[in-house]
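Only one protein chain is missing; all other protein chains are in place.
== chain A ==
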């Protein structure tokens, strides 16, 4: 079986979309923060926090959507910390973001270990089931790829449309894009620079946390240490690939998902000849190549990384 054959199977595309789902949440979240002018390197830790808190809420009996809500709130909380440090206090966005990642990761692991001190294999929950839409899921090809995904994948796709609509069709979106380009333009029109930026970071972080929650509540059914495994960082790169546009963010996430799905399948095909690490590297290397091509002349939000203080220009 050659690559072409793999690419034309239903399971390959279904897997691509499944792998892409947490990335879609993450890229959208990072995109909102950066459109408002703030880099959020807390993303990796926020993924962990979302994965852990969402899963634990369900394990404690909150119900699946309750778990999703808890994950979003946890993400919003860590985003708020990042927002306070970087917006009104104007501290380095890199330092604060990495701090939030370390903090959120450690707090999540600590909570997990405190709640479950003596388990060797992590307890399982009943995760989201594939929706299995009647009729539609029986369609050839499209059916298994699109209509046998879980509700969270659908939520991710819906969020692409929502974020696009908010950024391009609402007054709020106009203000968010403006505050990331020239905060003084927002201030001069009587809007609050701090309010917009803090709000964008909190909302973006909540979305990121849903990416983590997808992993423990849909892709798997339990929480493991190290399960995020750099997905947050991938999102930071994908935002640049996406030129800060939601539609392109979806394409970027799908591309990465496809590379990853392809990698797994290639391994089983020619794994005997080539060391498995080469395949594991593949999605990252292909992403780097895609980034290098796409990021040329990337149009960064002009005020990205620049703190703004009232009364200074």
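Simple rule for what comes next: contacts are C-beta pairs under 8 Å (C-beta built on N, C-alpha and C of every residue); 3 or more make two chains touch, one makes a residue touch a chain; residues count from 1.
One rule holds in what follows: contacts and distances are computed from a predicted model.
Enquirer: Choose one: "ABC transporter ATP-binding protein", "Cytochrome c oxidase subunit 1", "NADH-quinone oxidoreductase subunit J" or "Gluconate 2-dehydrogenase subunit 3 family protein". The correct choice is the protein name in UniProt for the chain not shown.
Expert: When "ABC transporter ATP-binding protein", "Cytochrome c oxidase subunit 1", "NADH-quinone oxidoreductase subunit J" or "Gluconate 2-dehydrogenase subunit 3 family protein" are compared with UniProt, the left-out chain turns out to be "ABC transporter ATP-binding protein".
Enquirer: Which of A:9, A:92 or A:184 sits in contact with the chain that's absent?
Expert: That would be A:184, which touches the missing chain.
Enquirer: Taking the full complex into account, find the residue in A:125, A:159 or A:175 that is in contact with the omitted chain.
Expert: Reading the full complex, the residue touching the unseen chain is A:175.
Enquirer: Provide the residue numbers of chain A that touch the chain removed from this figure.
Expert: That gives, for chain A, the contact residues 169-172, 174-175, 177-178, 180-182, 184-191, 299, 301-302, 310-311, 313.
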